[in-house]
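To keep things clear, I will list the structure first and then write my remarks on it.
Here the complex is missing a single protein chain, while all its other protein chains stay put.
Presenting chain A:
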């Protein structure tokens, strides 16, 4: 045979002879190196022959494959590799055609060894930078075949090798194609739908199957030999190369894969994968991942709540990473979408455990997202959520509305806890504060509690919240972090204090309050006191303290337990205020009261309870244990503060809720006026306070002259109570005898709390502008 070849060789073209010579007699001898060098030199010196050489090598290899002489096939491939690396001529392009045909031929064989060899050659080829693009070259087969190899199911030992080869092949295809726009678009769904599931399939093996079966556990393989690791690397590379338009092409098969392989529940692998994606993706596109996941949630709206919960959970795990890059409308879009899901979930009305978990997961995701946004955006988000809360707060809302409101408030709370207040006026823009206070008067006690909690987290700047969750009177026990309040804060509280105090006061009037509601209101007040420690706020709060006390004495709707609770709040605040603004005489007075209450009426002290023993005496019967207005004025004065305002009638309704609710506008005007007066100066203040309350506090049912006012102030509470009763008698008499139309006219404005509140806020807004101008003038 050798001789025959020898005699023919003279007639054969030179390149064929050179190619023939690189093959040894037996394949075991390996490539004839010296002859390969000759071939390389030849092809370098006459590059026009390169394509013929390639073609010839390919034909030889094809023949050898057919005859199953794999040794020679391997040698042919090796030679082609060497030529490919050695030659960088223009003609390489044509040579590559034969080279790729060769690779394909090897991949088509059923021999694993050849497939792996072909992949290795392909990887080498992919690493070469070609100077001429090849528009007509197609990688369709390679993608298909490599993907199939990734799923190899042959016997255990070679299986991993083939899978690794498959992954490497895919990696090579991606590398080869992404860098050049002119060659085949690897991002086409037809390719991505093969590549992505193949990578995921190998990745998921690591987390579950190997751990489950434990078969591969004892042998810690090298990273490069481990298909899951390699697949992960490849995935990272793929994602990091994806441009904006291609991200969806990658994500869609990912989501589909999770759906089909049921990888959402449990979602460990999904979280793992999405973390990889979000970390690898070009940062400016990261919110697209969030968007896509969100869209997937939309598509899964009919799926079981557990799946949705898992998806949201994944979302919450990655949303934080994406948040940093999200800007402008996309942020609100994401929030909006989350809120919509929340609303949909509530609308379905299923109160199943899973659905609840889903809602919690949504809120959680929202919080996570907000957590990583800059503070100014958090405020925006809070206002945005606020706007989504359905108004009005009618009593006859559907339970779903109710649930949605509390869900949204929970989200708000979640965002609020992530927010760090610096200035109260930036935290509480009017458009946010007002609806929030409105919500604080919701009929549902749980909702009121939520609002108070939101207030707590937003007001508390010095981490005093923990120490003030419950009313206490033992001032030595707790060390508060105090800081002198800044001027913007004081302006804020002067401007908005009245509506805040009034809302808190009004919420204390609700007979549906539980202990935790009252405690929450206390905490809000205490926090305000601590955060805004100034003589102004001290007076305001003391005024409110008196108001609360008279409420607890006079209210007709509150239960005895609630009244006792209020007394406990009163005394707690009374000890707190002098502590914060440092009025020793007042503190002494408070401590004296505490001491005597301890002896005579411990039920008027904290802790607050839902139920008190039946023999607890009403506070009305123990006037000496109450906070006395006159005494208060004295001590305040001796503490160096101006008690003038305190000496006036409290702006807070002296009678039960009827007085306040029946006459809200007047009290608002008065309070509002007071607020602005403070700004203007002391002279005006005296003027205004002495004149306005008398006029403005006139109730339609009640003749309020100077005489009667004096009576109210001087007479002991018993007689005041008697008068109150008398008045009530009168009212009921009127209602019994008066004509219907008149009754309608009388009762109309009281009909709905909501109406009242709307009026209040409208009024407030109208007052807002002139007050602002006054403030400005004052400042200038």
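FYI, a residue touches a chain if its C-beta (ideal position, glycine included) is under 8 Å from a C-beta of that chain, and two chains touch if they have at least 3 such contacts; residues count from 1.
To be clear about the criterion, contacts and distances are computed from a predicted model.
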Omitted chain (choose from "Protein SSH4", "NmrA-like domain-containing protein", "DNA replication complex GINS protein PSF3" or "Ras-related protein Rab-30") - UniProt protein name: "Ras-related protein Rab-30"
Chain not shown: contacting residue from A:128, A:148 or A:622: A:148
Residue, one of A:108, A:511 or A:729, that touches the chain absent here: A:108
Residue, one of A:20, A:97 or A:354, that touches the chain absent here: A:97
Touching the absent chain when the full complex is considered, from A:190, A:595 or A:725: A:190
Footprint left on chain A by the chain that the document does not show: 55, 59, 62-63, 66, 97, 105, 108, 110, 138, 140-141, 144-145, 147-148, 150-153, 188-190, 193-194, 197-198, 201, 253, 256-257, 260-262
